[in-house]
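Here's the structure we're looking at; comments come further down.
Other chains of the complex are left out, but the ones given are in their true place.
For clarity, chains are labelled A, B, C and D in written order, and residue numbers in each chain start from 1.
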Amino acid sequence: MAEDRRLERDGGIAAAVQRTLARRYRAERRFRLFGMIAVAVGLLFLAVLFTAIVSKGYTAFQQTYVLLDVYVDPDVVHVGNLDSADYQGLIKTSLRELFPDVKGRRDKRNLYKLVSSGAGAVLRRMVLEDTSLIGRRLRIWVPADDDVDMVIKGHVDRTLPESQRRLDDQSLAWVEVLERQNRLEKKWNFTFFTAGDSREPELAGIWGATVGSFYTLMITLLLSFPLGAAAAIYLEEFAPRNRWTDVIEVNINNLAAVPSIVFGLLGLAVFLNFFGLPRSSPLVGGLVLTLMTLPTIIIAARAALQSVPPSIRDAALAVGASKMQTVFHHVLPLALPGMLTGTIIGMARALGETAPLLMVGMVAFIVDIPRGLTDAATVLPVQIYLWADSPERAFVEKTSAAIIVLLAFLIVMNAAAVFLRNRYERRW
Amino acid sequence: MNIGFFAALILLTATSYLLGRKKAVRVSAYGRLHSRPNYYGAYVALWCLLPAALVAVLWIALEPWLLTHLIVRELPESYSGLPPDRLGLVLNDIKNLATGAMVSGEPDEALRAAADHYRSLKSLGSAAVAVGCLSLAVAGLAWGVRKVQPTLRARNQVERVVRAILIVSSTLAIFTTVGIVLSVLFEAVRFFRMVPPWEFFFGLKWSPQIAIRADQVGASGAFGMIPVFTGTLLISAIAMGLAVPVGLFSAVYLSEYASRPVRAVVKPLLEILAGVPTVVYGFFAALTVGPTIRQVGERLGLEVASESALAAGLVMGIMIIPFISSLSDDVINAVPQDLRDGSLALGATRAETIRQVVLPAALPGIMGGVLLGVSRAIGETMIVVMAAGLSANLTMNPLQAVTTVTVQIVTLLVGDQEFDSPKTLAAFALGLVLFIVTLCLNVVALVVVRRYREQYE
Amino acid sequence: MTTVGEIHAVNPRMTCRRVNVYYGDKHAIKNVSIDIGRNEVLAMIGPSGCGKSTFLRCLNRMNDTIEGCRVTGTITLDGQDIYDPDLDVVLLRAQVGMVFQKPNPFPKSIYDNIAYGPKIHGLAQTRAELDEIVETSLRKAGLWDEVKDRLDHPGTGLSGGQQQRLCIARAIAVSPEVILMDEPCSALDPIATARIEELIHELREQYTIVIVTHSMQQAARVSQRTAFFHLGDLIEVGPTDRIFTRPRHPLTEDYITGRFG
Amino acid sequence: RDYISIVGSSTVYPFSTVVAEQFGKTTSFKTPKVESTGSGGGLKLFCAGVGVEHPDITNASRAIKKSEIEMCVQNGVKEIVEVKIGYDGIVLANSKQAPAMKLSRRDIFLALAKEVPDPSGAEKTVPNPYKTWKDVNPQLPDVRIEVLGPPPTSGTRDAFLELAMEGGADTFGWIKGLKKKDKNLYKRIAHTIREDGAYIDAGENDNLIVQKLEANPNAVGIFGFSFLDQNTDKIQGAHVDGVEPTFENISSQKYPLSRPLFFYVKKAHVGTIPGIEEYIAEFTSEKAWGPEGYLADKGLIPLPDEERSRMREAARNLETLPVD
């Protein structure tokens, strides 16, 4: 036969293959190399982003505190006015005691600005907890002002001429005195993790936004995963193949391309104006993000369902399983990894999304920690967005720190899904 | 309506499941059960839960309206005669009073009485409905249990309910679409009344600022969408130019070459890229990538805008990588090993096997991922807002600054708005057209995918 | 083409009349009518690609799952039209079990592969009962000794022949009344084959069995009636011994004497 | 609802939030919710009606327009209290790595307008031919004109056009003359910013502009004074008409580019939504908006003493805007 003859002439398959082998191996190596490069590129970007963020943000996890000797004057604080006493005044008094030679209104004002306006609140909390402190002299650490904090952390150059810093020479001198007396110390910034937003950087915390994100994403997850999975299952396993399902399919793909802010518009029109749900609430935010996330989950889930070999379905049907049982007992577990991937990616996107929330009023200054799904709340990316736009220098590091928290949130959120996915994954 | 109620309902549902099952087991003595006892359990549970839940949901939806109505009837004329919006404020006061929250000023007697009334009505209503719902649940339970007979096709019934749920879920996408179209359509139509459509569709100049003044409405060439859409196209193309090869090769590498532990670690790591807030990418593009490209470009003697399309596109591409890599990785992994074996046994190299057997078999899924990535690129907002700028240049040069549809929509909508000027309405027109354009793209994609689909087994 | 021989069975369990199957344009089964008798083993033979598997899949509506596959004509089970829209296909498939030509174990453990059917049909009240069903099924399929120590290993990690027997065990575990077997012994050695044939003998006492086979000897050994298909046509059907000794249709004769093609 | 809902200008947002926070801390009322929606968006929400679902207060970086008042009235918001809270300086700044700029409004106009008066002196405009600052004014450095500024949708941009560009245009007698003769043409000349890349719309994020300036010493940025105040170690404000943008200069009205900031209160809500009056009181207290107050710390330029006390009186008495 012709081909045998040709092979003989060429020295058999081995020789024929041998001739092409070098080229093919080059192709193979190239292919593999591209793969490695691609992964490396992805990881590199991640590493660059991470180092950039972490190197900018880690300092926000510390906060400068000032050690003050405060006399809890019974004339100022007594049982009658525990709640509303002028604690900040006590702080000011103790500052004056530290620098007795400061005279003049202006200088005093500058002096008071060394400590945070939240210092009084620290004292207040202590006194409220233990009224026996009244009349005693306390040594307490109170947060320093953000300008001082920036200097201590080295974000502002002390050697610059006075006109170019926020802290004037006199204040700087006081800071140096405090430093020499070991009255300034950087400590772990608990406030950052436990407080809500504040316009004073040293008092601002991420907890409010974290809780808001948690509620919002809980809604999103609880709605979008079941709905997305259900829609995908119906479309892939039950729906007849016809024009109508084609329409739905194109439609879903198309929804994925709708700019997220348009979902915000939709949420504004439907959830706020039509249903009258409360503005700025995690409930509405979650609903909007659900609509935005659904297409991602559905598309991924359909792809996953499609890749389950039909023989598995046949096997189950043939032992008398109903279509529903076949899907839920056999197909779904096999498709679950892919569905979870879609969920991970969709939720990750929802977690990082700002634009649609602008429209439903979640871009707001909210100090209180939300306690329910209908309380006014904000979310982490919005908090980042807001802080990034704040003039105060100290918010720069806070912004990065908030991003770190968001990424940590993301990692925690994904970990469970990744764990499940790895469990269910198999190759057949 | 509180936690206690829902706990009770759930408890009842659980009980009804158990009762249904038990009855099924018992009646199985009189004849072969049509379905497994669990299905009878589920059947009864559905009877118990669904009607009660329906009523509860209805109540939650109607309660405010109903209570308001009742309260207003009791209010003295001086209040109930107020126009509805004022009345709303009064009611708010009453509610604040009733819940013991802060109120402004000294509330008068009538309000206090109303507040008490409100409080009692509310607790009464809640209690009544709670009792009603629970009785309904019990009734449903009883009814369900009664109906449990060996001949009852419980599985079919339960599956019918599940199926209905599935169908409802899948129509949600349609509703969303309808909602989106409706929420942009009217404003878009208003826009087209002010700006002639042909000017919008074929105009080569986009400059909404010119028309900010009412006296310049429709100033020629101000609302041409071409440069804006070109910008979207350019940036999306750049993004996909990065994301598709990187994503696809990563997927191939992870699923075909990398060892299991490596894959288990790297894949979730890459997925983090999808979750980095877009604001962060925006900063990254604007402050790191943009200036770098500019510097490099200037060293090469190229004219580079500081907000080049390239910078925004590349950073967007980074964000999209996991969309393609993870979804593709899953479908590649799902291709049966048999097929790989078949190819390898012919003396194919791994790369050949992957390229010619595995990837074609996984194509529909991969296309799904790529489409999702494209969609994301087209719809992405924050990155381009921060990094691509607003100047609507009609160019395909990636080193120049362009603007995108989403940027325009966002700046028009979150900036200073004037809802009677085409400036703001243009956002809706852009949204609508974008919707239609991507719809066409998706139809094409569907046809292409259908054609090249390779079904294994 | 009209079928030679007696398509009617004395005591029919299933009847097929003018059944046509199309895969898109391809006409895979052409106007086939045949009865399947109670407590009988019907063997289906014919050259590769003649439509045996296709016809078999019609009998429990597994064809429904193939996109583009269309069936016309009537098929009844105990007088009930199985293509009736009101019919519960789940029940049908529980009654009419099937072993596929290509073994397709679930990607689950061996135990779960077998236990799945009984579980969903509630055939076992207790774990012990389930264990027993699994064991007897595996024993009947002649696989018990080989896998009894590794019931929790995946079914996909078995050898070809083992997978085939696993699928047989899986099918009989739900005690269907009609069993369709598509070349159940193709990957089996003579001893395992003998075991399955023995099983078929046992099962026939109570059930109805349709078996596709390429081995004339096997057909002769296990079946009471034999149907010969060719290019989608049912050429001849009749008592097995008659078909193999006195085929009436020339094609049948050519085929069983190996003078074909 | 038992808290105040505030919407509006992103420029006023930082001040409004500080007051809200102080208010929440020092009174027993809840902390108000402050949304940043932009002046126009805020007024739209504000004017949508009376009732709990509508905001009580909106911030604005410009005075309410007539058309907006009409919309408000149409929707039943008939009594609006206007409170002017202070000034915001619009600064032009560049990186400290480059020499400080000394600009006049005329320079600014010539550098940024799309059409500029014919350099030959004829009374017509030509497309802006200037590439470098030196082209505009020989005393300025020889670097490319590259200005990062707010987008057309922002209130800051409107103010910039009115204060800087119009001011610059008015230095040409014949253009100033147009103001009366052909208002449209005048506005087109004075209000149209060039689109050839010299002016870059930089979005609403002023921090981003500051950081871009740091990276690009040749660029000039336009933004609010508070951002300059916070970043004096990195950037420097350009003198405009010989005046440096400092706290003192802006508050004494010497610096030409400053605009008033406002908030508007829905009087119908006072007395039903708890705390509105107290919030106004807090905002207009000396410790907040006074020259030594905490708002000044955040970069708000206080009103002159006399105007401040007048404003305080008006605000506390809830004097409403006239509607017709």
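Details
In this section, a contact is a pair of C-beta atoms (placed from the backbone, for glycine too) under 8 Å apart; a residue touches a chain by one contact, two chains touch by 3 or more.
Please read these numbers as outputs of a predicted model, since none were measured by experiment.
Per chain type, the number of copies found in the complete complex of this structure file is summed up as A x1, B x1, C x2, D x1.
Here is the rule we use: only the chains that are shown with their structure count from here on.
Steps from chain C to chain D, minimised over paths through touching chains, total 2. Chains that touch both chain A and chain D: B. Compare each chain's C-alpha centroid with the centroid of every protein C-alpha atom shown, and the nearest one belongs to B. Between chain B and chain C the centroid-to-centroid distance comes to 48 Å (mean Cα coordinates, whole Å).
Averaging Cα coordinates per chain places chain A and chain B 18 Å apart. Centres computed as Cα averages put chain A at a distance of 58 Å from chain C. Those residues of chain B in touch with two or more other chains are numbered 155, 283, 414.
Residue positions 30, 37, 53, 204-205, 208 of chain D are each in touch with at least two other chains.
Interface note: chains touch in the pairs A-B, A-C, A-D, B-C, B-D.
By the touch criterion given at the top, residues 83-86, 88-93, 96, 99, 101-105, 207-210, 212-213, 215-216, 283, 286-287, 291, 305-307, 385-386, 389-391, 401, 411-412, 414-420, 423 of chain B touch chain D in their complex.
Listed in rising order, the residues of chain A touching chain C in the complex are 241, 310-323, 325, 329-330, 334, 426, 428. On the side of chain B, the complex with chain A involves touching residues 155, 159, 162-163, 165-167, 169-174, 176-177, 179-180, 182-184, 245-250, 252-254, 256-258, 264, 266-280, 283-284, 288, 318, 321-323, 325-327, 329-331, 333-337, 347, 349-352, 354-355, 362, 364-365, 368-369, 371-372, 374-376, 378-382, 405-406, 409-410, 413-414, 431, 434-435, 438-439, 441-443, 445-446, 455-457.
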